[in-house]
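With one protein chain withheld, the remaining protein chains of the complex are depicted in position.
Chain lettering (A, B and C) follows the sequence in which the chains are written, and residue indices restart at 1 in each chain.
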Amino acid sequence: MDRIIEFSKHVQFTFGDSVLEIFYLIASALFIMGLKMLSHPDSAKKGNLYAAAGMLIAVIATLLLHRHDGHKIGNFGLIFTAIGIGTVLGWIVARRVKMTKMPEMVSLFNGMGGAAAALISLMEFPHINKELIAQHGMLNWQALVIFLGLIIGSVSFAGSMIAFGKLDGRIKDIRSSLIRVVNIIMAIVIIGLTLYIMTRGNVNPASLAPMVFLLLAISLIYGVLFVMPIGGADMPVVISLLNSFTGVAAAMGGFLYDNLVMLTGGILVGSAGTILTFLMCKAMNRSLINVIVGSFGGGTAAAETEQGSMREISLIDTAILLGYSRKVMIVPGYGLAVAQAQHLAYELDTILQDKGVDVKYAIHPVAGRMPGHMNVLLAEADVPYDKLIESDKANEEMESVDVVVVIGANDVVNPAAEDDPASPIYGMPIVKALKAKNVIVMKRGMGKGYAAIENNLFFHEKTRMLFGNAKETLQKLITEVKNI
Amino acid sequence: MDRIIEFSKHVQFTFGDSVLEIFYLIASALFIMGLKMLSHPDSAKKGNLYAAAGMLIAVIATLLLHRHDGHKIGNFGLIFTAIGIGTVLGWIVARRVKMTKMPEMVSLFNGMGGAAAALISLMEFPHINKELIAQHGMLNWQALVIFLGLIIGSVSFAGSMIAFGKLDGRIKDIRSSLIRVVNIIMAIVIIGLTLYIMTRGNVNPASLAPMVFLLLAISLIYGVLFVMPIGGADMPVVISLLNSFTGVAAAMGGFLYDNLVMLTGGILVGSAGTILTFLMCKAMNRSLINVIVGSFGGGTAAAETEQGSMREISLIDTAILLGYSRKVMIVPGYGLAVAQAQHLAYELDTILQDKGVDVKYAIHPVAGRMPGHMNVLLAEADVPYDKLIESDKANEEMESVDVVVVIGANDVVNPAAEDDPASPIYGMPIVKALKAKNVIVMKRGMGKGYAAIENNLFFHEKTRMLFGNAKETLQKLITEVKNI
Amino acid sequence: MEGILQFIYVNAEAIFIVILSIFLGIEVISHVPAVLHTPLMSGANAIHGVVVIGAIIVLGHAETTLSMIFGFFAVLLGTLNVVGGFVVTDRMLEMFKKKPKK
Partner (left out) sequence: MEGILQFIYVNAEAIFIVILSIFLGIEVISHVPAVLHTPLMSGANAIHGVVVIGAIIVLGHAETTLSMIFGFFAVLLGTLNVVGGFVVTDRMLEMFKKKPKK
């Protein structure tokens, strides 16, 4: 009772202050409900709108009602210009970009949020409350919150930019154990420098500016080096992790401004993002540490012994086999995305369908390089949603399938996940192509998949290989199928 | 920022104050985790211990660290005496009571919590902060929180006592539409009186004591009359509702003392209890309103037409039928609990098992009068857990069952739930006894079940009736089975 | 009206805690199987025994005899709620503990 009563004695508040809290409460509730709905397929789209409505309410309420030391928000010209440019730019970029470039976009926008958090910390740093400093020196909670926002925000910004570059193919993987050592040292330097700044005692914070900018610089470099050694294909997991970082950075602003919607929204994303990161790792049957340290790809020598030989198949034989099947299951993978052959796959599907063949697609949850990659890819080619079957269901139907056509997939059909406990992918659920009567695999050559391991499926007696770039192979195959 | 900075300027705090908040935080987290674990069968027992640990931490921390106006907790002699008596009494009663009396106990203890909340309000009422009254008169938030605690706490207390009495059979149902009218009037009076007290302006709260005691009295009567017209069998739902009331009453104390563990714990129970109430109604395929207003039992005339005739079976025939079956499924219901025949049912089971008959029990979720009633009942008779099968699973096995023995169950095997849309239980999942080869029903006579409707199962050609009190019938049946 | 606005402003954080706890209560419970309804109810019943802390605070600062008597009973009843609640829940859960042993 003491605290609140004490508090209510001293605090001046206006009508607007109370109303602002109510709007913030509504906005937070909308965030929670939005996030909840986003995690169910049926309500996801509405969930996104709920969250967006919450954001709109929070922003408008802040603009109209926020007061600091009795002053209302000013500089409206600048604020509206910034919001205007941000809205138009964000809208256009997000609308225009190709579906398959979505992860890049998420990474980019995540970086923007991180940068905003870091900028806020930079600006608030000289304004740390004088009385707090008089009482506790720089070792006070405002300084702590400001530095955390600065460090986390800038790591998130720099890391996201690198992740963006990697996904975009502009930045290549640099795998060097040196970087890892450097990273550990830098982490220690960041903590040390922060402690050093915070133990400066009763000083004018502005005088510490050079050191704060040094902290910023090191944090940015750390962000770059943190993401650098991680394989490009692991970027979705990294982005999810950086996403939760930015959430925490935003929440620091919540402490700083005693702003509850920033606090709730930020922490919610921080916590949900962390869980999501783990779930994404789990779907690939890997641990987060494994992703970050990147020990993947070493490949166990086990079970690479008795492989037998591969058998190829000609285009014309493939066309005949497909044309006279009753049921065909296409298993798309990363190679289909690389070759951008989704439209051709659907064309083949339509032609076969016209010939009375029942064609479906088996969608593995981690096929491709981001969760839902295949859904997005095939949706872009206008493949009807009801032709896409989740891999569990597909496996149930598999016995009645005449031909499985694997297009550019590898790991997601690797039987080692089922029968080789030594394999790094052991335990991951797969599409059980071998339960079908025939398997045709389209790939360019002997290239390995993401997990960089052999695939015994290719050597199985049921399997026939159709080598070549998926796009060209499909093109030719379509011609052949039309001719029969 | 303003609020918190302003606040930190004026508030004096000690080491202990901060540590107390940390302990409260830990306790709240334990409550949340405990509740979460309580809702999964495997972790439920551990969840209860987690929550209890949280409570212990909160209580000890309060005793050692709480300060009010700079004073620490005093009157330790009284406090420890009260806690001591409460612990010993609570422990003994809870340990001694029969398993089947558990719902009574929950109701009793719930009432204690409500009474404690009401007592706190009674005592704090004269101490409403003077400055708040000077500023806003009695129309201030402390007064509001105190009166809500008083009203909700005493309704919960009185209601729980009546529910206890009804479950115990001491208080009979009084179904009169008059009570309902009186209830509405009393609710209005309570609101009116509260408003009247709160608009008294700048007065010494102690001078309002007579009116506050009047409010208490009316709230108590309201609690009695609220539960009075509700059928005894609906008490589990009512207790769950009153349970969430007490949670809210406890949370009011959280506001009053700015005590975050009371706030979180209370609201958590308030919200979880409300959801649970709805879930319990849903499991019985009823609405909460329907339970409270009690329109159940009117019974629709539909489908009571073409029933044909019942066919009885003799004890000896039953014994032979059972003795020569391969698979028997017992469906226990409320009648088994009333007759306290669970031990005999298990005895029959063992004897049949010795003769090579496979005996299982089909457990319907709402058989009996509280959720899990049959689990508790049969566990008391030491029936192994793996013999109890949930009704969904039981229905899957049903086709291979030779004889279904329905002991004192009625509604949970009523096929009207499946094929008569006019029936009040339509839509409730049931144990599908008719899918088995033979059905034997043990009950005393033509008595209806909880829903007070006819049951066509009893008239079906597959069904044979074995009339009599379940205990005596089973006793005799056991002798017969032994003889064959 | 002014009193309410003051309440909201002064207790803004507490109100947030209330809303978050409500959501959390709903989320945590919503998938509970029917057999656990009674033990869960009983466990929740024990948790709202946290009201005993309010009773301890009142009795701990009581000065008049009357308030000591009232406070004494409040602590006693609150303790009954807590101890009885947890023990009853524990006993109920005994029944559900054993898993199929096949």
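In this section, contacts are C-beta pairs under 8 Å (C-beta built on N, C-alpha and C of every residue); 3 or more make two chains touch, one makes a residue touch a chain.
Every value quoted in this text rests on a predicted model; they were computed, and no experiment measured them.
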Task = Could you tell which one of B:100, B:246, B:264 or B:391 touches the chain left off the display?
result = B:264
Task = Decide which residue listed in A:51, A:193 or A:321 touches the omitted chain of the complex.
result = A:51
Task = Can you work out which residue in B:25, B:134, B:422 or B:446 touches the chain that's missing from view?
result = B:25
Task = Among A:192, A:356, A:384 or A:447, single out the residue that touches the unshown chain.
result = A:384
Request  = Identify the residues of chain C touching the omitted chain, counting contacts across the whole complex.
outcome  = 13-14, 16-17, 20-21, 23-24, 27-28
Request  = Pick out the residues on chain B that sit against the missing chain.
outcome  = 4, 7-8, 11, 13, 15, 17-19, 21-22, 24-25, 28-29, 32, 36, 260, 264
Remark   = The missing chain sits against chain A at residues 31-32, 34-36, 38-42, 44-45, 47-49, 51-52, 55, 58-59, 62-63, 66, 68, 71-75, 78-79, 81-83, 85-87, 89-91, 93-95, 97, 99, 102-103, 105-106, 108-110, 112-113, 115-117, 119-120, 122-124, 135-136, 139-141, 144, 236, 239-240, 243-244, 246-247, 249-251, 253-276, 279-280, 283, 363, 365-366, 370-373, 375-376, 379-380, 384-386, 390
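Just so it is clear, only the chains that are shown with their structure count from here on.
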Key: Length of the line joining the C-alpha centres of chain A and chain C, rounded to whole Å   = 40
Message = With centres defined as the mean C-alpha position, give me the chain A-chain B separation in Å.
response = 45
Residues within chain B bordering two or more other chains = 3, 68, 256-258
Per-residue multi-chain contacts in chain C, two or more chains = 6, 10-12, 14, 23
